[in-house]
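Note that one protein chain is taken out, while the other chains of the complex remain in position.
Then we have chain A:
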Amino acid sequence: MSYNHHGGGRRKHYRDDHDDRRREIYDTPEQRLRKSIINLGEVDPVQELERVAKQIRQQVPVSVPAIAEGFRIGVTEQPFKIPYYAALLRLLHDPSEEPTEEEPAPGSPSLGKQILEDYWKGFQAFLDKLAWRELRLCIHFFAHLTVAGVINAQSMFELLRSFTAVLEEFGASHGRAMKAALCAAEGLMMAGPVIKQTPDVDASEIVATIKAYSDSVNSTKTLVQPVVKLFSGEPALEHADEILDSAIAALRILEASDFAQTADTFPQPYADFPPLDAEPFELPSVLVPPEVIELDGLMTEDGEDAQVKKEEWPAYYIRLFDNDITPDPTTPVGYAIRSGLIDLVDIFEVNRKECARLLLEFPKWMLPGTFKPREGAPYHEPVPGKNWDLETTVMETILGTIFLLPETIHKPIYYYTLITELCKLMPKTAGPAVGKSIRKLYALLADGLDVEIAQRFADWFSIHMSNFNFGWVWKEWIPDLSLSPKHPKRVFMQHAVELEIRLSYYDRILRVLPEEMQAPEAGVMPEEAPGPDFEYDDPAKPYHDSAQSVLNLLRGRAKAEDVIEHIQSLKNTLSESADGDVNVDSVVRSITVQSLLHIGSRSFSHFLNAIERYLPLLRSLAGGGIIAGGGNPHLEARMDILSAVYAFWKRSRHMVAIVFDKLMQYQIVDPTDVIGWTFTNGGSSSRPKSPNTFDAFQWILLKGALDKANGRVMIARRKVAALRKEADDNAARAKASDSATMEVDTEAKPDVIPAAETPALTTALKAFATLTREQKAALSRTLDGFVDYLAANPDANPKTREVITEKAWHARANWDEVEWETWETWCWYRHFARAYSPYLRNYVNTLAAVSLDRLETMSDPAVDLFKKTWNIATGQEV
């Protein structure tokens, strides 16, 4: 068994005297019992119930906490078994049939009840920690126990109500509200049949509260839908389902039938058990505690709160297939399947291989007939309205999770390699499910699939193909080569191929493409393999000799100061002979940077070695130290450096991003420089691009810079926290030893040391102030960039007003390059706003004052949409 990681599988000749993990481990009886509970149902859950119940009863002495812990682990880590755990606990409420040595005192609670009481303590602990997933799964367990007659229905209803109470709190974050709502909704789906029969209880109240909440966040929803409708202020209903809305829809269906469908949705292995002849357990009343935010009191210089609170967004899961292939998540059973699969994928993130195995075993835990039987399995009558395709359902759910906006829960790569594992386990069925999904997603590209999702799609596609011999049937997309070169489908093809080349190499990928796509004119493959382009290599080119002289010094590993000296004299020489309109400073910077990149062009390590050796040279260049010019010499110098990098690596956008990253790391340029460069110069390499538009490559550079700025603040914050803790610890220790040695006047020396700031702490606080200033500058520069592109100047790109109208969108079949590029620009702005919203919120006033106020007097559709997006993302009134 998978959890048994101490035996089997290891080579016998393995020897390591120090390896303590090799020793045999004997389980205590308690551990054995716990394992039995965890393993319940590995063969046949119903058959095993009696046996495990008996094993639990026979345990001497009885350890209720150990048994309850087994249940807690089982419920929260294997939610698919919850109905069976409920059945098991129900059985343990019956008096033991076999006489035991000690007769329990008459009237003493049953073993089952004792376990439930202990289990409740664990629930309370989850509540204190606000461990939402665990809470929700415990509520599943309680709900099943309610139907099994073990828990009092009225008290179950009250429990659910304490969760919907969260929705009425003032200022509850969406993440908190959503998770609380799901606890209540899912609990009601399972416990509905008995709650409905309880007098004086109105189940519809719960649904109504959730619905009211969900309606209140409608404008937010428009910003995270997978399919973009720039013209619409209302969430669209096609192609995706928001999880709360799905839950509400499923609950309404259940309500309409007085929860008759619950039995058709969730297994109820306890359904045939006789009624319990004891009073059902009353769940104590609870209060969902408020969110605890650990405040470290660190502020920016301007007194803004710099702490990042990740705000969660409505969760839209993309829908790709018809209701007869994968279940409709707005129906009870469809919702149950999807949320069951989502939980599995989330819980087993620690081991994608086991996760894949469990996903494929999922039908075992659902009612028979839910999924089509496997090939070779005994035939059984398909259940009308069910009989779904497992692999396709699993794939749709995982893809839904990959495409959550603004970001995934775990890293996207987890889900990619989880899919890889599924395909390895079930190549015949999972493989085709992947293919079908790719086709559906590809089709959605024409209908407004969000650009960030398109990006992740290409990312997944390339990783997946790199694990399966790059075998994709490209030829079915040949007809699309006649679309506009900036049509999302063509952008996708280019992007997917570019990523495949990065993972493999040019010739390998060229080989898998059909002839029609191999030609550079097709716009799929680049003209040649990615590589460096040393502008001055050709002796016929201007400055060839100058560049050679620099190159020779670098190759000979001349000292940095000697190179600096040489460049200075080179500048003087060039100035004498140059034409009036040549910017000699820029030329010299370009020669130097490109020469440096040239000696480092063999590999990433060679590049690192080259720049590390010549950091003083680079600093001197970047600081304008060598070359003084007019205007802002520093900024100009840094822009020149970045432009030189781009010129050198323009045939390898991957390298541009890598070099920019390290130039920021070595503090040659700042994140704000990179952002500025991206907006002013950052174009698509090798393919022409309209001015004032923003594409995926620019997004990668922008994201790299913003993340760098934000990451630095994070490091600085951690450093301050660590130093403060150290100081506090030292103070406490000093105080302790003081009071130990000088017991006489303990009260005379209260808190002497904490007030003192160590020099290290002073430095760290100063760094924090500088870095938050830079962070704000980076965000501000980005917002400014988008304002310029989209809203500030109607003449910059007249299409910005056009592409956001409904009419234009419906006529997109006629769109040309500039329309698609402009549409994409809008999408990237939206993504910036939602992805960085936790950071933007901290600085909302400053940023708006700097960038948005210049829009104040104007009112036109582009300005309105721009501001509306901003307001939604920063949590302001729309």
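Simple rule for what comes next: a contact is a pair of C-beta atoms (placed from the backbone, for glycine too) under 8 Å apart; a residue touches a chain by one contact, two chains touch by 3 or more; residues count from 1.
The definition used in the following text is that contacts and distances are computed from a predicted model.
J.: What is the missing chain called in its UniProt entry, if the choices are "Peptidase S26 domain-containing protein", "Eukaryotic translation initiation factor 3 subunit B", "Hym1 protein" or "Nuclear cap-binding protein subunit 2"?
T.: UniProt lists the chain that is not shown as "Nuclear cap-binding protein subunit 2".
J.: From the list A:D545, A:E612, A:D728 or A:D816, which touches the chain that is not on show?
T.: Touches the omitted chain: A:E612.
J.: Have a look at A:V584, A:A622, A:L779 or A:A848 and name the one touching the chain we're not showing.
T.: Residue touching the chain left out of view: A:A622.
J.: Looking at A:Q261, A:T326, A:S484 or A:N710, which residue reaches the missing chain?
T.: A:N710
J.: Touching the absent chain in the whole complex: find that residue among A:W120, A:F231, A:F273 or A:Y666.
T.: A:Y666
J.: For the chain that got dropped from the picture, name the residues of chain A it touches.
T.: Contact residues on chain A toward the absent chain are 2-3, 5, 10-11, 14, 16, 18-21, 38, 73, 77-78, 347-354, 411-414, 416-417, 420, 459, 463, 466-467, 469, 499, 502-505, 560-561, 564, 602-606, 608-609, 612-613, 615-616, 619-620, 622-623, 625, 654-655, 658, 661-662, 665-667, 704, 707-708, 710-712, 714-716, 718, 763, 766-767, 770-771.
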